[in-house]
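What follows is a structure written as structure tokens; I'll ask about it next.
A protein chain is absent from this complex, but the other protein chains hold their places.
Let's turn to subunit A:
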């Protein structure tokens, strides 16, 4: 090659803030253990955890279903950091043993060489705090991001006060910031039992627990004021200010999916789970997945989801306001005021969640399907499980200003063009391509693109 196309990515640098032999994402038990083990074996290890969260994420229910039940103390960064460290004593131990620890730091992307990303010189992890995004280099990664909540789209589920088991646990034990008083718990398995025990242990009033799958209605206008459930054909009601959906959790497979690790449908382990060996090694060299991110316990999710989704009005995707009926009819979003194809969903070939998203917008909103992935998947998987809906960076929604702060190679800026930088492409195609034309496509600044 004479010299590489200057408007291409070839030869561009990606400035790194630091480099580690081993990065561990998620400072729960599994992550702390992995980071300490890495440090003990002489690796330069970084352990990151997104808690305390960018306060904007609580309202978006990312990464858990927080249901607006965390108090204002979560906005005080320093105080929250103290609480996180207090809640996870292993963090200090890890630090003493030489692990570099970064809390309040979200992993939003991972960039590795592949058939369409040949120009990436080393493996890179995208990190961000509240102010800026940056990159670090790594050789090995352990993903220990845990599990997230499964929302059940019963009427009223989007009211403030409806939480997931993970959100409830974080509010109670990690942030010490739970603002509810009287709670109802949904679920019959270990997850629900733990939530109940934790609630009672903290002196909360547990109004009731609905253990067996039953139709539910969450009551309230501005926020939760009660729960109605069906039992023996009759509706019953109880007053409460919080409903904890503790039927099931699902492995957080965002990073493994982004990296291209094999992920399989495995209802015995929470649904989509990375394919790992006994040591947690994924299909990708040097990438391990541990703890609940690698698989959770089996639960009664399907029965509960079926009950919730039976109603046409069930609001499946809260961000984009897509109901179960809209999904079945493959209806375009309301602002288009149009109908879907006559046969609805059946009009498509084998169901594909990403394709259905493109047409209905279910899962296309600010929470990126964190609250509706399982519902949409259940709706599409009547005959056989639909494939995993894709995850993309940024894995946490980052303000433009934060992402914009990522350090950039000056050569990348100098050669930035809107589209390719092929001068002849922008000149009349009914005339022969001129040899030394000026490039008039979108260009940042400066002179002609060197060809």
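The rule is simple: a residue touches a chain if its C-beta (ideal position, glycine included) is under 8 Å from a C-beta of that chain, and two chains touch if they have at least 3 such contacts; residues count from 1.
Criterion: contacts and distances are computed from a predicted model.
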Choices "ABC transporter related protein", "PqqA peptide cyclase", "Xylose transport system permease protein XylH" or "Sarcosine oxidase subunit beta" - which one is the UniProt name of the chain not shown: "Sarcosine oxidase subunit beta"
Residue in contact with the excluded chain [from A:52, A:104 or A:126]: A:126
Footprint left on subunit A by the chain that the document does not show: 1-10, 12, 14, 56, 109, 111, 113-120, 124, 126, 133, 135, 260, 320, 332-333, 335-336, 338, 341, 347, 349-350, 352, 355, 358-359, 361, 365-366, 368, 392-394, 397-401, 403-404, 406, 408, 412-413, 415-420, 422, 424-433, 438, 440-446, 451
